[in-house]
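The other protein chains are all here in position, but one chain of the complex has been omitted.
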Amino acid sequence: MKKLINAPEDVVVDALQGIEAAHPDLRVDHAHKVIYRGDSPRNGKVGIISGGGSGHEPLHGGFVGLGMLDAACAGEVFTSPVPDQMLAATKLVDGGAGVLHVVKNYTGDVMNFEMAAELAAAETGTQVVSVVTDDDVAVQDSTWTAGRRGVGVTVLLEKIAGAAAEQGRSLEQVADVARTVNANGRSMGLALTSCTVPAAGKPTFELGDDEYELGVGIHGEPGRERRKLATAKEYASLLVEPIIADLPYAKGDAVVCFVNGLGGTPLIELYVLYNEVAKILDKHGVQVARSLVGSYITSLDMAGASVTLLRVDDELMSLWDAPVRTPALRWGI
Amino acid sequence: MKKLINAPEDVVVDALQGIEAAHPDLRVDHAHKVIYRGDSPRNGKVGIISGGGSGHEPLHGGFVGLGMLDAACAGEVFTSPVPDQMLAATKLVDGGAGVLHVVKNYTGDVMNFEMAAELAAAETGTQVVSVVTDDDVAVQDSTWTAGRRGVGVTVLLEKIAGAAAEQGRSLEQVADVARTVNANGRSMGLALTSCTVPAAGKPTFELGDDEYELGVGIHGEPGRERRKLATAKEYASLLVEPIIADLPYAKGDAVVCFVNGLGGTPLIELYVLYNEVAKILDKHGVQVARSLVGSYITSLDMAGASVTLLRVDDELMSLWDAPVRTPALRWGI
Amino acid sequence: MSDGVTRTDLEHWLQVFAKQVEDNKELLTELDAAIGDADHGVNMDRGLKAVLVALEQVPQATPAALFNKVGLTLVSTVGGASGPLYGTFFLRFGGAVGDEEPVPATQFAAALRAGLDGVVARGKAEPGDKTMYDALAPAIDALDAGLAAGEVWADALTRAVDAASAGREATIEMLARKGRASYLGERSIGHQDPGATSAALLVASANEALHDCA
Partner (left out) sequence: MSDGVTRTDLEHWLQVFAKQVEDNKELLTELDAAIGDADHGVNMDRGLKAVLVALEQVPQATPAALFNKVGLTLVSTVGGASGPLYGTFFLRFGGAVGDEEPVPATQFAAALRAGLDGVVARGKAEPGDKTMYDALAPAIDALDAGLAAGEVWADALTRAVDAASAGREATIEMLARKGRASYLGERSIGHQDPGATSAALLVASANEALHDCA
């Protein structure tokens, strides 16, 4: 296993120290593995926290800062954080206006955040609302199963809800914005290679030299199907068409188009893919209002990419454009 | 070869289209493969262009924008662009105050930029000054050889010189700032895996499962030596100590500390490495004034990282902090 | 043969479970790699190592307090899906096991049932969803049935182990409808569920540690 780490069991602890050292605006509660804004809590502002397994950086810690998250809880690699962490984060950012929990839809995350919310209600009486993201169209949507995974939309939601909270909106309003984002966003990804979980020491799944996995999850969960390698044009089509058909996105819709690298794929390839994605959207008459190209929600060293579309109106767009100052997303300030 | 591309020969063309589609502030001269600011030329402002082989994204195209580069020339993958490209870029950004060429020290880049400057002088009379970056301490410095490679410092130089130009300084002043940055910056990198050049279709070099290459170049040029895999702590030491000894950086020096991923290494590992780098600097009494952690000068899909230190005074630091708005670096605006 | 499960026995059960999880860490992780995210072994091992440490901190605890501590420790250290589920299992087990020791066989069985109900309350699993439930539930059913039929404790426990193993094996052919494996749909068929595998270890370690207790 080739990684710039000390020991598998220290990866998260070491990375948190690195984040703290690199970003003076942020603080880290090492006991609880919580990254939070140095100016927390902000009086009267709705706090927004998120969290999940590590290995998806910059998600979530890299999105802590003005106009986005107030705190992020880092679980072990690919393992949901535990309720104590979310409870600690909730307390740290509680400015009296309530706290929004942004939860990606995985059984573990949902249950751990749920327990944290129960604890927060019991211990401090903090008002907590949870919004769950479940945007991955690779997974069949069904109330009989765990439902769709939360992936790329999470990034966009954290930005947009963060802007709403920064404007001083109420917890219910911020949660509404967050739900609107989730309802209007869809994603799908593919993997050219597996990732390697440090503690496992070897690739999570085997993939032939001439194969890729379509519809992969950000934890290396197998996807819809395994196929023979193709071109960026074909990859784009296999990702975008199901997304468009799912919501569905219609001619004239304005979207944020987010082409995301999974950790081991360099930017030049993301631009090649973005180009193909943009052509398909153009063909459908879907208008790209804003774009984001880069590795923002990753799966360790996995090579591959995902596409996320978010339908936006003027309101969402102005929240998207609002100032943000975090390690991974920054503009307007 | 697993890449999100259409065909090896189309990578650069396709990526340029993607960049153009994703970034409305930028324009692309496709015939010359030049990315430039939509508001070029800026009257009375010194133009700054750079360029080099593709495969190092976001360098250089991702650094085009307010407060940084005016234009970037994209060569074929790992191959210096040709003089026609730099000539075209020079003309596009010439606002009457002269044009700075930022050149990484590789024989091909130096010669092609040299020919471009000759052509610019002959054809348009534009005043061109070239500044060459040569910060890679992995290479022995000698006037008998091609000299040191230009690597990480190039990113910092483009930011800082870009700020100086944005302030309206003269060509000589901007070039002076650029030379100061190069003189005060040093870098070194290591590769855990080779990169794969699309046209070659297979890894540039072979590396055992238990080996890494210390002192590697950003084109997969072999480094100082091949060693057995170690820990992030040891990697940090093997990168930072030679850098510190080389300038040398002294107790009390303030630096920009830049930990850079080579394309296939995810952010979590860069933070682990940053943490170890910061500890070593602390031990030496070198003070981190600013930090930058991410993949900014890459080598296609190579796994690995480089460390760059730049000694800064108040002047350089305020130029570093000045507003910048490019696809890959943005703050203050 | 004694007349109930003592505190020492209960601790022994947890120690054996911790050991079995440690020994099967790779297996659990590999099963999870196939239909999940390759962390179940690591998760459980981390949690049970923390439980062993926690046990030393509460030398005087009653059975109820002991399992409350175990549950909280698992909730606080495992994470993922299995953390809240096993955590809730032991919290509810502790709530039902009482403060007295030794714990009579029937009360021990009732505590297991309470734990299982907790798992269902937390995770909403139904029979055949291909989860830890599918190993735990048949085992507890078997134990209850055995005790109800007047079998001796050791025999009833052995039945429970067999039922857990059979339940674990049965997950192979199931189509996952809960947890991460559910994303796979049809492709989850043919793989043994990691949580059912660790749950079978929990039952097997009860048998190993408590066989001669009650």
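All chains are identified by letter, namely A, B and C, in their written order; residue positions are counted from 1 within each chain.
Everything that follows uses one rule, which is that a residue touches a chain if its C-beta (ideal position, glycine included) is under 8 Å from a C-beta of that chain, and two chains touch if they have at least 3 such contacts.
From a predicted model like this one, the values you see are computed outputs, not experimental measurements.
Undergrad: Taking the complete complex into account, which shown chains does the hidden chain touch?
TA: Listed by label, the shown chains it touches are B.
Undergrad: Of the residues B:197, B:255 or B:309, which one touches the chain left out of the display?
TA: B:197
Undergrad: So which bits of chain B touch the chain we can't see?
TA: Its contact residues with the unshown chain are 53, 75-84, 106-108, 111-112, 114-115, 138-140, 144-146, 149, 197, 199-200, 204-205, 217, 219-222.
We take it that only the chains that are shown with their structure count from here on.
Undergrad: Whose C-alpha centre lies nearest the centre of all protein C-alpha atoms?
TA: Taking the mean of all protein C-alpha atoms as reference, the closest chain is A.
Undergrad: Whole-Å distance, chain A centre to chain B centre, using C-alpha means?
TA: Computed from C-alpha means, the inter-chain centre distance equals 29 Å.
Undergrad: Give the residues of chain C touching no fewer than two other chains, as numbers and ranges.
TA: Nothing qualifies.
Undergrad: Would you pick out the residues of chain A that each touch at least 2 other chains?
TA: Residues of chain A touching two or more partner chains: there are none.
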